[in-house]
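Note that this complex is displayed minus one protein chain, with the remaining chains in position.
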Amino acid sequence: MNVQQSLEELMLAYEGICAIFITDHDGGLILNVGLPATLDNSKFRQQLILSHLTTIPQIHKLKMGGHKTTFAMYESQQIAIHSLCKYYFIVHAGPNANAGSMLAMREKLVAIANQMMSVCPPIDGDAMMPTSIASAAAPPDFFD
Amino acid sequence: MSSKRKVLLMGKSGSGKTSMRSIIFANYIARDCSRLGPTIEVEHAHVRFLGNMVLHLWDCGGQESFMENFLMSQKDQIFKNVQVLIYVFDVESREFEKDLRYYQSCLEALLQNSPNAQVFCLIHKMDLIEEDKRDETFKKREADVLRYSELAATPLGERSNAVCQCFKSSIWDETLYKAWSAIVYHLVPNVNTMEDKLAKFGNVLEATEVILFERATFLVIAHAVLSPHKDPHRFEKVSNIIKQFKLSCLKMGSKLDSIQVRNSRFTAFIDTFTQNTYVMIVVPDGKVSAPMITMNVKNARKVFEAIETKQ
Amino acid sequence: MDSDLDDDGDDLRYGIDEEYDYPDSRPTVILMGHKRSGKTSIRKVVFQKMSPNETMFVESTARITRDTICSSFINFETIEFPGQMCPFDDSLDPIGIFQKCEALLFIIDAQAELQEPIATLVEYFCRAYKINPNIKFEVFVHKADGLTEEARVETKFNIYHQVKETIKDQIEVDLQVTYHLTSIYDHSIFEAFSKVVQNLVKQLPTLERLLDVFNQSSKVTKSFLFDILSKIYIATDSEPVEMNIYELCCDMIDVTLDLSSIYGVGENGANYDENSQAIIRLKSEQVMYLRQVNKHLALVFIMKEDGNEKVGFIDHNFGVFKQGIEQVFRVKNRGLHF
């Protein structure tokens, strides 16, 4: 199963999706498909990933379980970021794409994520962001 | 146009007139008052109150020589168009009889020149009396004062007893604030409109009470009680508590903006309100949302600014 | 932090142990001084919330008064010897008393004649030192409010000098004595007592570290861990203490407790409970917070207000700090002797 190709098929299968890109947990780009109308410059993509990375520790402090998907609907576009294994799958779509299907896409990406894990596991160590930045004033570790 | 209110502050020398005035109006603390010397003749103090009202305080020296000519040569100059007379008695004075006689002559002079002036008597320096004897002593002194004021008032016939109210007071506790709040309460214009607006405001907030303090002196000028409370002296206690804190902030070179205190049973908000007032809101719930209350206070501010300026 | 210990519910024993646990190990602070030097007034103002001007009515102590202070975090016992009584005469079992003594406070009336009290002070310190060398010796140069600024410093220096010399002659020991200028009319008495008590709290370094970590996490400029009853701070962060900040924090505790006792008294008459808190905003862009840590302690801290600081995050960080404090004292209570 060729990851690039199955991503493209998936992208074309849904109306309004203009790009999907995959990064590791530190935001390093691994692969991307599609000609993103606004994604051509990396500055936008970098900012999006950075914003997303800053939300992860806050989300973990909510203590409602690990992060699965963040969906953001802007005036002119929609973004869905799926956490799967050690990757972030970032789906970029126009305003006409269906939010529900962008969220449901997660199931379809699981196969691709597992495939990638076997082919080229990310090199950034266990790549797990610290579940939460050592919460402030945590009791010093020498307590039992 | 600022409305002027002439307030006479009289009483035997050393009875504490200037000390109490300095504490209420000039941010003195009780301990510094020992340094205040006797007042010579009359000391005038113009105190801005509630923004556009000016209290013209005549702090009259209590030494006999001054009292004599207040009652003789300067009689009409002193006692003409007076709104309020505050007469201060030193509870421990050796010649209480003499003080009462002076008081009677002052009252007579006042009633001739400003017949509808309001009269308040303060039995002051109560802290020098043993705790358990204070009520008894105060009752005795109060009876004397009322008797003598009747002597002064009856010949003139209009007001059987000129004295509006007698208070016990000490600069060392909150009783001073109770006395002065009552005095000032009569001077506040349209206080009734303010009080029913406060009641409506309290309703929206589901508060048990809403209190309005004058910003500089922290005297209570209006309040709305939406559900009863067992301690009748709580208003002056709050005045005293916050005034002390305001002073320690001043000492630190900063000014108090707002206070919020809560525990599981209540939440109290004290916030700057209109230009000349602070407001205190007490809600019987420890979990009430602060931003909600602050937002409603901001909203109400406009309404009360209007009442205050509408003289 | 699962508590596998058999906690007795909310009544976690904090601080140094309660009476019934280690009856004799209660640390003792001994107050001494000549007649009318102000010993009783100090005890009443600091521990019984008496207001300074009421101390006029306090009669002088006739006999030895033992006062157990257990309603505050500082569970200790003060023993006050009347001015004219010598604490070392055998009928009073001086060995027993001074063996247990943690801190010995000698109160000198700065406005009165000094020679005699200094002589007594030296004699008592030397005898106490012989019984128990690790007593902490403290001198309160008291009623300092009546002196001018230079007179205060001068008096303190004279006393320091004379005591140092005479002790050296008597027992050839360079006794470590700390001096405090105190008055019950301002916060100096609370500040001095805070220093005395901090020497009794063995977990001080850990508490300081917790406070420093908390300060960094929430951009706090100064924080104190207060015993709310006596307004003594048992720990503060590693920043220097500015007296006016300390005083404002004490006044904040007063405001919080006074308002709570008017509007928020529970059936059991308690005005301070686990949800007690206060926020005071000053026009100089500063915000003061008070948060309950346990039934005796409160954290009082000041921060610069840069726009709307995240109240939620302060709550979060305070929650973590509070767990840290509970651990500090739980570790202590698990059988480790004080």
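Here the chain labels run A, B and C in written order, and each chain numbers its own residues starting at 1.
Basically, a residue touches a chain if its C-beta (ideal position, glycine included) is under 8 Å from a C-beta of that chain, and two chains touch if they have at least 3 such contacts.
To be clear about the criterion, contacts and distances are computed from a predicted model.
Entry comment: the absent subunit's protein name, as recorded by UniProt, is "Robl_LC7 domain-containing protein", drawn from "Robl_LC7 domain-containing protein", "LSM complex subunit LSM3", "Ribosomal RNA-processing protein 40" or "DNA replication complex GINS protein PSF2". With respect to the full assembly, the chain omitted from this view is in touch with A, B, C. Screening A:61, A:86 or A:108 against the full complex identifies A:61 as the residue touching the chain left out. Listed residues B:54, B:199 or B:288: the one in touch with the omitted chain is B:288. Of the listed residues C:133, C:269 or C:312, the one in contact with the hidden chain in the full complex is C:312. In the full complex, chain A contacts the hidden chain through residues 44, 47-48, 51-52, 54-55, 58-59, 61-76, 99-100, 103, 106. Contact between chain C and the unshown chain involves residues 307-308, 310-313, 315-316, 319.
Taking the complete complex into account, residues 204-206, 288-292, 294-296, 298-300 of chain B touch the chain not shown.
Keep in mind that, in the parts below, only the chains that are shown with their structure count from here on.
Between the CA-based centres of chain A and chain B the separation comes to 67 Å, rounded to the whole angstrom. Put simply, the C-alpha centre of chain A and that of chain C have 55 angstrom between them. Among the residues of chain A, none is found touching two or more other chains. The residues of chain B never reach two or more other chains; the list is empty. Residue ranges on chain C touching chain B, taken from their complex, read 51, 53, 57, 185, 244-245, 247-248, 251-252, 254-256, 258-260, 262-266, 271-284, 286. Note for the complex: chain B touches chain C at residues 30-31, 127, 130, 172, 208, 229, 231, 234, 237-238, 241-242, 244-245, 248-249, 251-266, 268, 282, 286, 290.
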